[in-house]
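My structure is below; once you've seen it, I'll send some questions.
Shown here: the complex without one of its protein chains, the others still in place.
And then chain A:
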Amino acid sequence: RKEREKKLKVYVAARDACFSKRKDGVFDDEALQLTQQLLSANPDFATLWNYRREILTHLETVKDEDEAQKIYEAELSFLESCLKVNPKSYGSWHHRGWVSARLPRPDWARELRLCDRCLSLDDRNFHCWDYRRMVVKMSSVPVKQELEFTDRLIGSNFSNYSSWHYRSTLLPLLHPGSPEPPPSRLCEEQLLKEYELVQNAFFTDPNDQSAWFYYRWLLGRAEREEMISCAYVSREQERVAVAFSRPVNSGSLLLVLDGQPQRVEWRSVHPHFKHSPVWICDLPPGTISDIANEHNLTVHWTEKHTHRDCALYTGRSESWCRDTATDLELFRSELSVEKTSVLQSELQSVNQLQELEPLNKWCLLTIILLMRALDPLGYEKETLAHFQTLKEVDSMRSAYYSDLCSKFMIENTILKMEYAEVRVFSISDRNLTTLCHLDQLLLVTHINLSSNQLRRLPPQFAMLQCLEVVEADNNSIENLEGVYHLPKLEEVSLKNNKISTLADLQPLASCPKLRRLDLRGNPVTQTANVESELAELLPSVADLLL
């Protein structure tokens, strides 16, 4: 105990001496000694490093270059001992960076060797990796050399996530892809080489994530351009609905009707959303209601310098203009625009591995990814089977996989709907746990979600502005937030769900044309006076089934 007290006294004395010296503007060797003492015990005492930097800067001005070199080299030695004690100290690494940059005659090779030593002890020490990147930059080590460095590291040990990461930053510098559409990350020749390298890695150790994540990145492609994906106009509602490729603010939207800019107020489909992929506006009454008139609409998204035209012809009560999901390769666009032959060959390789390693989740996920890139509808059966296996081999994440599978099934249904050129979206008995891509369903008039595992129709459901009929029997729905201000909705069937209170049905009151509602098999039907309560809540519903 006396030892500790003594230590404390020494510490406090040294610390106070340091501060008073600093306060007095003293920058001498003794100050260096004192700070050294303290920093050896506590390398994260940031103020002391700052003081030390002041001392060194000052000494630089009073010593010649050789002496300064010696002082800084001594500093580097001191830092090495600090780093030996704590290789993850922010203070130490930051200071070393500072010193290296100021050294009159830096020895970058030595710095790289230090990094090598440090990484050989812990190849995931990101402080060291970050420092190495700085050294490389300062000493203009050619990217090619660094790439060879990663070759060596990966060659000796495929399981080196940090090396793969570094590689991902180096490659695009050395072998850039083309910026013109289709945009690609790397030039094709290099890409094929990388595929080979990473395949070696995951064939050697299929359980190591590093290679799989890297592979996914290689296969992936950049975000596509932002655009207006659909513009829809309805004479009856005198309303325009616009769908975008991603959620936006309404700030930069401009509507032009027959050459005249219109002063309209844009609103999102549900008060929850300030940011939404779908926006609606109402036209002044009488503007387009006469069916004998033709009108031309343009929606401008001024921020992105893009627009969409839509012509509303005589005799037509509605009109729209859109790019289909197929046109946009919307769902395939997870992956790059590699030649089909390349993707086929990749799929073949990974399938081979899967035969050897049937329980490997990375393999299964990658196969699913490649199948979706090649032919989502054609591979639907296999994809579902692989998801089943995936949920068994990685049961910890089975809920996530169910969600992912739901997403893919919805994508397939959208594709089928578009091929058939109908406005009916039907996906029943598919174990759907979640709804998504609802922004793609702006034009749908009939939706069938029966016999799934849905728990709610979320606020995003309100994007289905053309909906006339909803069938969602045999789910576990307890929340109808998204059945909100749907102007054309006439029929809703919710047999055998979990709607339990009248409050749950509140959103339906916002749908003016609702006339038929089937609530059989829901707990709410047991509520006292349910018929009269509903008559009050939903007066337009003439056909109520309880």
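In the analysis below, a contact is a pair of C-beta atoms (placed from the backbone, for glycine too) under 8 Å apart; a residue touches a chain by one contact, two chains touch by 3 or more; residues count from 1.
As a working rule, contacts and distances are computed from a predicted model.
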item: Listed names "Geranylgeranyl transferase type-1 subunit beta", "serine C-palmitoyltransferase", "Potassium voltage-gated channel subfamily D member 3" or "Phospholipid/glycerol acyltransferase domain-containing protein", with the criterion being the UniProt name of the chain not displayed; value: "Geranylgeranyl transferase type-1 subunit beta"
item: Hidden partner chain, touching residue among A:Gln37, A:Gln69, A:Ser139 or A:Ser159; value: A:Ser159
item: Sole residue of A:Ser210, A:Thr298 or A:Gln465 that reaches the chain not shown, by the stated touch rule; value: A:Ser210
item: Residue among A:Tyr313, A:Tyr400 or A:Tyr419 that touches the chain left out of view; value: A:Tyr400
item: Interface residues of chain A (partner: the chain not displayed); value: 4, 7, 11, 15-16, 19, 22-23, 41-47, 50-51, 90, 93-94, 124, 126, 129-130, 133, 159, 161-162, 165, 168-169, 208-210, 213-214, 216-217, 223, 246-247, 249, 275, 334, 396-400, 403
